[in-house]
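Here it is, the structure in full.
A single protein chain has been omitted from the complex, and every remaining protein chain is retained in its original position.
Chain nomenclature is as follows: A, B and C, assigned in order of appearance, with residue numbering initiated at 1 for each chain independently.
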Amino acid sequence: MIDKRVSSLAEAVSGVKDGATVLLAGFGSVGEPVELIEALHDTGVRDLVVVANNAGLGDTGLARLIGSGRVRKIICSFPRTADPHCFDAAYRAGKLELELVPQGTLSERIRAGGAGIAAFYTRVSAGTEVANGKEVRQFAGQPHVLEEAIRGDLALIRAETGDRWGNLTYRLSARNFNPVMAMAADLTVAQVSQFVELGSIDPDHVHTPGIFVDRIVAVPRSHSA
Amino acid sequence: MIDKRVSSLAEAVSGVKDGATVLLAGFGSVGEPVELIEALHDTGVRDLVVVANNAGLGDTGLARLIGSGRVRKIICSFPRTADPHCFDAAYRAGKLELELVPQGTLSERIRAGGAGIAAFYTRVSAGTEVANGKEVRQFAGQPHVLEEAIRGDLALIRAETGDRWGNLTYRLSARNFNPVMAMAADLTVAQVSQFVELGSIDPDHVHTPGIFVDRIVAVPRSHSA
Amino acid sequence: MISLTRRQIAWRAAQDLPDGAYVNLGIGLPTLVSNFVPADREVVFHAENGVLGQGPAPAPGEEDPDLINAGRGFITLVRGGAIVHHNDAFVIIRGGHLDCTLLGAFQVSALGDLANWATDDPTFPPGLGGAMDLAVGAKEVRVLLEHTTKDGRPRLVERCTYPLTAARCVKRIYTNLAVLDVTDGGFMAREMVPGLSREALQAKTGAPIAFAADCGLLKAPALD
Partner (left out) sequence: MISLTRRQIAWRAAQDLPDGAYVNLGIGLPTLVSNFVPADREVVFHAENGVLGQGPAPAPGEEDPDLINAGRGFITLVRGGAIVHHNDAFVIIRGGHLDCTLLGAFQVSALGDLANWATDDPTFPPGLGGAMDLAVGAKEVRVLLEHTTKDGRPRLVERCTYPLTAARCVKRIYTNLAVLDVTDGGFMAREMVPGLSREALQAKTGAPIAFAADCGLLKAPALD
């Protein structure tokens, strides 16, 4: 019997090693698995490479990981948020390496990691300093930049409902990076607002099939930041 | 006001030029837009390059296009079906060029065409005769084949429901190649089993958003092959 | 001379969006554009986080915590709206499916080069977001910006001094003083605010401006 449900956040994030590459979903705080990130913080893991769209807001979630000095490098598209003071402090102190990637290229590199594509050519960033040092090649007379796949040792994602097989649904724009990051890690852990019975999600409405999910933990909305 | 609905199959496929590259969705006959393909046949258009998973079954749809000598070249993964006599006859007579592509690579090349990715590297087909003449490059110590994007001048697809903006839903395994082909053509035409009111499809359950669809025509199931 | 307000710049840009257009609005000034689309047109607004059919801001207290746009503002969905995941949102951008994107900018060059993600301020961490993807992927790139910086330096320049977002991508520019196209010959003014002389506009611009034969008046209604 397949049952990917675990009963605690600590169990959900157990076994992650120092130095891991961690994909953190969400766009701003919407769709961000903030309780899982806090639980990861509480394991004491360090020297992380984080892949996320942003670089944390306020003092919770990713901001807390950065503020506690657990993140060695962040690969993101937009570190400027409403309140990025943890990122700013670490970045200015030279304690945090930043790899800035165009948002669509970031998403596509993660998808490539999940899809068994080693690398791809895109026009995005050609002719800009972001492409410095990258291979550029002409297709249809236009310069294209070679971008390589990103995979995570761990992905932390957040969904609305999930069943014991790990089938997930998302709500509105909380979907964002969650489906693509779910595909691209050796260990994918989802927090869901509620568990639902196996078979209660219409097969046509499953957003992330359970094959991409390894562990699932319930964090009711009322308890969520 | 956006209204992509047209009232006849003939109008749905109007304006296609000889020599066009045409993406035809479906897997076998499931999800195949057979009435649209027949309507395309009836326009008299010829010298087509067809991109499809199969090469036609029996005497309808793609098989009829091939049987009438309208197809110059087919790019597909699996021309062997239960009854491929139109394909067999044209292929053996040397009247039909065949480019055989692994099924996932076919799908990925079409996706690349829709996604603004010029080319990608995949391990699939490396070391086989299918990779003959293609660039091979090592990533992580493994040979990868460079595959280029495919785009269509026209895509013919089939869905279950559609609204006037062209938002579509599919049913079960009739989804197959439809979403990816819908993204990858200059003109995407959908036949749907039924029109539904704008706003009646839950935004979380839209499978193909209308931005990918140009024309939509209703072909009720009872009239469909 | 009557300089347009930010809302008036947005109003003017909105008038050029045709019925049925799929449009992405960049963060900042462009987000205002959705308020001014003529009532008889259906324009579908796309956001990088997977929203198609962004509607007006919700009434206070009616916000849905799961429904925001790329600028993290709460939004509503219009009838016919749809949600896709982030990757498909950028398939839409990079794959050429957007008719238009309206972006903010620090600088635009006479070649249509766009600089809108980093300045020369080393204490200001740069943020790419989806700007590079949009500048390359949308069928047409239009820019909304103040004609000059706060201290009066031109933002329309011969050559961008800030890092590029993309080269040769901008086709039309809406400022508080003028509407300009970027042509093979450089900037061409299409409309200018009443009371502004050609010489005065040129003096505020860092590259030569041509003037369209039918160069007209840039006017916008009074807006709150």
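Operating definition for what follows: a contact is a pair of C-beta atoms (placed from the backbone, for glycine too) under 8 Å apart; a residue touches a chain by one contact, two chains touch by 3 or more.
None of the values given here were measured: they were computed from a predicted structure.
A.B. asks: What shown chains come into contact with the chain that's not displayed?
C.D. replies: Those shown chains that the absent chain touches are A, B.
A.B. asks: Extract the touching residues of subunit A with respect to the undisplayed chain.
C.D. replies: For subunit A, the residues touching the absent chain are 1-2, 111, 113-117, 163-165, 167, 183-184, 198-199, 201, 203-204, 206, 209-212.
A.B. asks: State which residues belonging to subunit B touch the missing partner chain.
C.D. replies: Output for subunit B: 27-28, 30-31, 53, 77-82, 84, 87-88, 91-92, 98, 100-105, 107-108, 110-111, 122-130, 170-180, 207.
Quick note on the criterion: only the chains that are shown with their structure count from here on.
A.B. asks: Using the contact definition given at the top, which chains are in touch with both subunit B and subunit C?
C.D. replies: Touching subunit B as well as subunit C, we find A.
A.B. asks: Roughly how far is subunit B from subunit C, going centre to centre by Cα mean, in whole Å?
C.D. replies: 35
A.B. asks: What's the distance between the Cα centroids of subunit A and subunit B, rounded to whole Å?
C.D. replies: 32
A.B. asks: Hey, what residues on subunit C touch two or more of the other chains?
C.D. replies: Touching at least two other chains: 77, 83-84, 90, 93-94, 136-137.
A.B. asks: Where in subunit B do residues touch two or more of the other chains?
C.D. replies: Subunit B, residues with two or more chain partners: 115-117, 203-204.
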